[in-house]
Each structure stands twice: as C-alpha cells, then as structure tokens.
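The complex appears here without one of its protein chains, the remainder shown in place.
For clarity, chains are labelled A, B and C in written order, and residue numbers in each chain start from 1.
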Amino acid sequence: MDLVYTSEQQDFRAEVRAWMDAHVPKEPLDTLECRVGFDEHVVWERTLASGNWGMVTWPEAYGGRGLDLIQWLIFEEEYFRAGGPNRANQNGIFLLGPTIMEFGTPEQKARFLTPMAKGETMWAQAWSEPGAGSDMAAISSKAVRANDSGGDHYVISGQKTWSSRAAFADWGFGIFRTEDGSKRHKGLSFILFDLNSPGITRRPIRQLHGDTGFAELFFDEVRVPVENRIAGEGEGWKVAMATAGFERGLMLRSPGRFQATAKRLVELYREHEAEASPAAREAVMTAWMQAQAYAYNTYAVAAKIMAGGSIGAEASLNKIFWSELDRAMHRTAMQLLGAAAELRRFDDGRMNQWLEGYIFSLSGPIYAGSNEIQRNITAERLLDLPRVGAG
Amino acid sequence: MDLVYTSEQQDFRAEVRAWMDAHVPKEPLDTLECRVGFDEHVVWERTLASGNWGMVTWPEAYGGRGLDLIQWLIFEEEYFRAGGPNRANQNGIFLLGPTIMEFGTPEQKARFLTPMAKGETMWAQAWSEPGAGSDMAAISSKAVRANDSGGDHYVISGQKTWSSRAAFADWGFGIFRTEDGSKRHKGLSFILFDLNSPGITRRPIRQLHGDTGFAELFFDEVRVPVENRIAGEGEGWKVAMATAGFERGLMLRSPGRFQATAKRLVELYREHEAEASPAAREAVMTAWMQAQAYAYNTYAVAAKIMAGGSIGAEASLNKIFWSELDRAMHRTAMQLLGAAAELRRFDDGRMNQWLEGYIFSLSGPIYAGSNEIQRNITAERLLDLPRVGAG
Amino acid sequence: MEFLLNEDRLALAETVRDYLAGTHGPDVLRRLDAGDNRDPAIWQGLVNMGLTGLLVPEEFGGLGLGFVDAALIARECGRACLAEPLVDTAFVAVPWLLSQGDTAQMAAIVSGTAKPSVAHRINPWVSDGDGAALDSIDPLRNLTRPVGTSSSDPLLLDLGALMSAAQLVGLAEAMLDQSAAYAKIRTQFGQPIGAFQAVKHQLATAAVAIEFAKPVVWRAAQALSDGLVSAPVHISHAKVAASDAAIQMAETAIQVHGAMGYTYEVDLHFWMKRSWALSGAWGSRAFHLKRIDDAVIGGGLEIGPDQTFA
Partner (left out) sequence: MEFLLNEDRLALAETVRDYLAGTHGPDVLRRLDAGDNRDPAIWQGLVNMGLTGLLVPEEFGGLGLGFVDAALIARECGRACLAEPLVDTAFVAVPWLLSQGDTAQMAAIVSGTAKPSVAHRINPWVSDGDGAALDSIDPLRNLTRPVGTSSSDPLLLDLGALMSAAQLVGLAEAMLDQSAAYAKIRTQFGQPIGAFQAVKHQLATAAVAIEFAKPVVWRAAQALSDGLVSAPVHISHAKVAASDAAIQMAETAIQVHGAMGYTYEVDLHFWMKRSWALSGAWGSRAFHLKRIDDAVIGGGLEIGPDQTFA
C-alpha cells in the first residue's frame, strides 16, 4: 500500500495535463449521437492519435503507448479534469481492441488494431437482437459458410439492434450463429464486418431525446471473409464473454468521469445553496464519497491486475455501483435546477448538460448487462446462491 | 370529500381524550414480552374494559361500542396521543374477534367474544410452523378426529412457532390439517385451543433483545372439542386468509401510532438540531409526510368500507408502506442519538424507547406476511403480472 | 368527516379519462410532435366537455366546480399526457383571476377562445405563453417566457403546484400501467419479464409510492377549498410526494422497458419528459420542502396523531 505517486508518475501527469490543456476543444462538441457531432468526435480521435494519446494502454506495436494501469488512470484523470470529449471509438479501444489482442491472429492484429489506433476506423458493437437483450444467448442471426468460393466466406442474415455507434461507424463486431440448429451459447462465432458491405441496411434508432446514434442492422446475405472471424468457429460465446468482461470491468467507466461529475455537482450545489433541500446537500456529499470510493476501488483492482491477478464477478459490483451513482448524481442536479431542469438549453444559451447527462445516466443500469443481471451474477457467483431458471 | 369533523365526532374525541388523560398510566409499562410486563398490560386491558374502551368497533352485543370506522380512527388518534400502552389482546381484538364475528356460530360468539372484550382471556396466534413461514400453506400439524368419544374431539399433534403472546396468553388459534394426506391449502381447519390443555408444551422463544413473548408450541395428542372449530372442517384456509386480511388490512397498525412516532422524532430532532446531518433533517420531514399520507389513506379506506366497499390487495401496499416507514423513522432516531443509540437505558434512567422501537420495527417487514410476499401480491393481483412458481 | 371521492366526481373524471383514452392516444402525441404541437380540434373537444369552464362560476357560463374536481381532471390530463394548456388555463389561471376579482375573460375562457396562463416569480416560464419560446425536453410543452402578466401571489403558486401534483399522479399511474403491460409481453430467458421477482418488486415499490401520493393530493385540494391556513403546507406535501413518485416511477419504467424505453418509438418517453418538466415546475422540490420544514420542524403547524387534518 503506497498511495504516493512516484516522481515519474507526477511527470507523466504533468505531460498529459499540458497536452490536454493545449488540445481539448474549448467549446463542447455536438452530441456523439448525431452525424455532425460524430464527425467532430472523429476529428478529436485523430487529434488524440496525432499526440499518440488514442490507445494509451495498447502496446506500442499496435499504435499505443504501452502504459501500465496506473498511468492509464492518471491519463483518464487528466482527461476528465480537462473536460475531454466522449470517445467516439470507445467500442474499439475498450472492447474490440483487447479482444483482438487476446484472441486475434498476428494478421488480424496488424489489419485491425493499427487503423483503430490512428482513429481511421470507428467501430460499432452489435450484440443485441430484438429477442436477445439481457438474454444474450438467444442469438438467431446466422453466418453460414458460402458454398461458392471454397468456403472462404460467411453469408450473414439476420438482425441486430441497439448497435451503439452503428449509425455512423465504419465497422462492426458481433456474434452470429455459425452452426445450424445450435442452441444458446453453442455454435456461435465472433465476426467483424464492414458496415458498408452490400446487404447491410442500417436503420438509425431514434432515441428518446431525438438523436440517432444507435441503429438496427439488417443483414441480407452479407458476405464476410472467414478471416474476419476472431478465434475458432463456435468459440464466439467465449470471446463475447471476455469482451463483455472488458466492458463491465475496469475500463468501461474510468473513475475520473464520475469524480468530474461530482465536482461539477458540488459547484452546482454552491450556486443553489441558499434554496437547496437538506437531501440535496447530503446527496452532494454522497456523490463525492462514492466517486472517491469508486476511484479507490479502481486503483485497487488495477494494482491487483498488475500484480498478476484478474477481475472476475466483482466487475458486476462495479457496474451496479457506477451506474447507480451516475443516475443519483444527475437526479440530484435535476432537483437543484428546479424549473430550469427541463430546459435543453439555458437562457444564456449554454446546453443543459445535466439534463442530457441525466437521460444518459438512465441507460447506465440497462446496458452492458442490466443491473438485474449483474445482481444475479453477484448473488450466484460471489455469494454462491443457487441458480434457478425463473429466479 | 368532507374533511371537517362533525360536532358529534369532536365531542367523541373530547370524551376519549378526557378518559385517556385520566387513565393512561403515567409511567411506561414494562415490555409486553416478559411476564411482569404482560401482566401489567392485562391490568391495562381490564382498565380499558372497565371504561368499555376495549373493543370499540365490536357490536355492543359482544361488549363493544359499535363505533364506526371514523370513530375508531378518532379513538386511536387519542389513544396514541395519550401514549396508551400496546394492546396485550391485539390478536383477539383485530384478528380473532372479527373472524369469529364473520364465521362463528352464535354459541361461539357468546362463548369467546364476551370474555375477550372484558379482558378476561388473552389470545395467542399460532400460524407459523418451523417449515411454514412465508409459505403458510406448508402446514403439517394435524388435528385428527378422536375415535373414543363419538368423534366430538380432535386430537392435535405437531408444532407451531413464532406464536405471538403464546408465552403468557390463555388461549390460542391456528390452522391444522384435519384431512389426512391433504396438500397445501386443502384439508385445513381453523381451531381454537386452551393453552393450558394437557399435552401442550410452550417453549418461550428468546428474542434477540432477550425477552420471550413469542413461543413455540408443541402439541402431543391434545384433545380439543370439535365445537372449537371455526367454520366447516376443511375451510381453515379460507378463514385464515380472511384473518390474515384483517391483519394486513385496516386495523393492524392504525395511523395514530406512526403519527405519534413522527411527532416524537420531530422533538428528538429539535433536541439534536445543532449537530444533525442534512439527511436526518429530510428524514424527519419525510416521517411526518409519510405518517400523514398513511393517515389520509386509512381515512379513505375507512370511508370506502363505510360506503359498502372492501379492502383487497391494496392491503399489501399498506403493509409495505407502514412497515418501511416505521423502520426508517427509528433508524433516523438511532442516527440522531449517536453514541447513546446503543444504550438500553439512558444515563438519566429513562428507557431508550428508540432502540426498542428500532428493534421492533425490524420485525415489521417480516411478520404478517413478509414484504417480499406483499410485493408479489401487489405485482400479481394489482398489476396483473404473471405468477411463476420460482419467481 | 368523509375522505371519499364521491360518485359524481369520479363519474366526471372517468368520462374525461375515457374521452382522452379514445381520442388522445400515443399516436396523437406522435402526430402533434411531428406537426404543430397543438390541435384546435383537441382543444374544442375539451371545451365541448365544459372543462375550460370547470372552475368558472355558473354566472359566467361555467360549471362552478371545485379544486378537488379540478385535481381529478388534472390527473387525467397527466394520464393522457395532454399537452393542450387546459390545466394552466382552466385550473390555475382561472381561480387566480377570480381571486383577483378579474372576471373579464371568463366567458371567453369557457368558450375556449381565451387561454390565459400566468407566470409567477418562482415559476417564470409557462406553456403557451405569449413570449419567447424556450427549448424544453418535453417536445409538446410549448414553454415560453411570457412578456405579459406575472405575479408573486402565493395563491397562484399554490394553484400551479397543486395542479402539477395532480398531473404527476396521473403521469405516474400511466407509466405504471405501460410498464406492467410491457412486462407481460416482453420475454427474456423464456418467460415474460414480469414473471421475474426483480421486475415485480421494482414495480410494486413504485406502486406503493404512487398509492400514497394520491390521497395527499386530494387532501391538499380539499384544504385549499376549505381555505385552511395550512393549505400551502399540504400543497407542498402533495407536490413533493407526487414528484418523487413520478420520478421514481419514470426511473423504474425505463429500467423495466430496458433499451426499448430509451427509444422514441416506445410511448414511455412522452410521459417521462412531462414528469421531468412538471416535477421542477411551480416550485422546486427544495422550495416545497422548505415550506414543510418551516411547518413541521419550525413549528408552524400542529402535528401529531390528533392533528391529521390540521
């Protein structure tokens, strides 16, 4: 237990801070969920790549910096301190990248990782299907070996939904049923596909706030080379579970994000202190306390991983904690804003980021495995309670 | 909608107030859960009976006053305003009494109701068995017709537990399996028994605070006359459900109790205001708000019943609400007390009623149908969600 | 003493409920949102039912009914997510204008040609006002900063808060119904999600909050009718209880709907947005809690078991 940064770590922090102060856009970008905003965010991804700050934990060989997890945390802290934009390529950085590094062939690593690191290709995830949300194994989209060309292509048919970034991204990844008649977790394969392939139709899903960053994807006999499959045929579930683990685990939501929100909430509270409710005052303190607790926990998990350990079902505790913290912080802000809470843009022209943040926070307990699923996992894997089909 | 008391109602309130002020013991009685305290409470029951205040809603024919529900509410309000003791015969007043009135024969009414109203017989309930708690239909205690005397007796064998008041009461009531081999809700009968019958062994259950008001009851071939059965043989489940309905329904917890607690909590808060937390301040306001809401709701249900309506699954909402309110109020008090919260008796010799109340409040979400069961009922009967065995 | 919504009142509210259910479903909300947000035909339907004149004295052609009636209708407006300014005009502005002795617009209000809505120092923005448009998350809200009438009369704020509370109750009830209905048809792991205890218990918990907000609203409306000095406290209680229930219900509803609840395609979002808007309108949570604080902790109100209707 050593909670003092080394001088190298302090120097690194100073380096990140200087770069961020110089490069983070002064004005907030438009939302990532619309075309204009997405493009602005892609520009930002390329700016990051130009400073080699895009994929800091990736090995240098793939365009990263090979930072350790403490450096990553420092980077993230400074990123959120500077008010850095959301990451358009989050799916690539935190989900697909680690998956390819773990399961990909050398050829796949070269082919996919480097352009990702340069901000050249933006990635969408395509897990869910209309009947397979929380029940991720209920996949029915098929990828069948084509007969016409020596079996070197899959032909994909089916539908995916809630595909984040898919409205605007370049490539997608997901799992498909490659064994006819297989059930549940068996016979699935993890496949990457060019979103501009013939036969793919993207139907943007209009979200409740009107933006359309998510999409449904319709696959009508889409030909995809077999070499786009990650790991073996039929191993898709294993790969997807590893990917979902990355998502729920350490890197999906770095603590800096919530600490920054907590700090803004404290500032908002101070502006409204005179007329605020007692519950809001306590909620503001709770925000700071929980964001700090989340940070400590992340540092502890990082240290554990660096010492050779791994993160297991504890990732479910993380997911529950940060998603409910985020919602509570934004709910408190909405209460503090009172009548102004409903405004998308305040009188002075500023965007009401608390409102947008509240709406976004409502998705936290739903996506990346609903919190109901996470509580099941916690109970069954950490507390060893019995599983029951209907339970 | 008329929220003004009539002058008759105001006069009645004044009458109750005067009597209570003159008769309610100045010093708190010892706890009902020990022999000495129970006896003190029996004396109080007889004092109440002497003023004809024991069973105010019962018909005059059975020793009551035949009050309507609004008068009952006024009576309860004044009872709790005056700090009246807990009712030793609660099981008789609110559970068994209404059951006998609805299902009993004229002979049973005369035999059991009048002594109950006079405070002569104290009643214990005996629902639960070691394997039948929330799952009330899993009853295995048997009542078999005796062969030796023309079948005019049952012979009871088995075990009951969590029998409230059973350590000290005179009589008990419960359901027993009268049809050999019957399952679940079928073949049960509702039977009254003298707790001093040969063959009954009472084993007091030591509660977590050390007192022993609850007991296990062991029945070893206990002979009970058939005329002690309420309603028909095999109709026990129907009768028990009606009784449980009374318990969860209107009369188990009158609002005055919680309004009195909320008022005491406000006073406690004022004493500790200088050093109290914001959350405590809001919790105190919430206590008042919820106790009032509970009172309004009770007045509304009373009016509905008086207009010919009935209370159904809404009783589950009530149970959830008051039990969680009661726990929250006492938890707040414990926080306000700080280091003194753990004291059973304060430095000045006063009992720490907040601690006792907190402990008691923890049983609220458990007994009379756990809140998990109540939420199931709410979802399935009020929201029409599907039932599933394991769900 | 009779805490009972009598048959006549309930019959009128039920008529309004049935009318709105039949003519003002989610498809209408979508049509309005795609168009001009308001539809004279909808307004005329409300006028035809006499609702614009609900609180207008009979001498001016109204029905001369009271605040409890208005609260019951406001609840139905919430349930239907009605965007037309019926509540702001007929249940808030009308009684306030009458309290000022201003009867000039009454006939025009009854006939539906005048739709005044009055801003307040605490609630500076109103729907369908005459000033600059504001950008509300609620697409049908037509929120404006009025240039004309504004007041700092507490009665106006109380009326706005009470009627917002009543709408919030209706909004919450509708979201509960939508969520229960969705939980019955959406299947996961081979069964309707409504069969899972996790879903059941979340919905039951929200149902409890709604159930115990309702009588607080009716009581507050009656307190205002009866002219109780304590009416503002009870209105604040109603606003806090109804807002908290609606916000809790909205969070539960979107959780039960899962990702579908996050889309424009599912109806839920209209109700959530209105709930977010009204829970902050006519006095923030903090504002109303402060009035309760002064009453309960500050000693401004008698409390205790014998003070239920103080």
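We adopt the following convention: contacts are C-beta pairs under 8 Å (C-beta built on N, C-alpha and C of every residue); 3 or more make two chains touch, one makes a residue touch a chain.
This structure is a prediction, so every number in the text was calculated from the model and none was measured.
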Original post:
Shown chains touched by the missing chain?
Top reply: A, B, C
Subject >> Chain not shown: contacting residue from A:I200, A:I320, A:A341 or A:I359 >> reply: A:I320
Original post:
Tell me, which residues in subunit B touch the chain that this view leaves out?
Top reply: 128, 131, 133-135, 138, 161-162, 205-210, 272, 275-280, 327, 331, 334-345, 347, 355, 358-359, 362-363, 365-367, 370-372, 375, 389-391
Original post:
Given the full complex, what residues of subunit C touch the hidden partner chain?
Top reply: 196-198, 201
Subject >> subunit A residues that touch the omitted chain in the full complex >> reply: 1-6, 9, 13, 17, 70, 76-78, 80-81, 255-257, 259-260, 262-263, 266, 269-270, 273, 281-282, 284-285, 288-290, 292-297, 299-300, 302-304, 307, 314, 316-317, 320-321, 372, 374-376, 378-380, 382-388, 391
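Convention: only the chains that are shown with their structure count from here on.
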Original post:
If you average the Cα atoms of each chain, whose average lands nearest the overall Cα average?
Top reply: C
Subject >> Distance from the mean Cα position of subunit C to that of subunit B, given in whole angstrom >> reply: 38
Original post:
Where does subunit B touch two or more other chains at once, residue-wise?
Top reply: 281-282, 285, 388, 391
Original post:
Listing for subunit C: what residues touch at least two other chains?
Top reply: 191, 195-197, 199, 289, 293
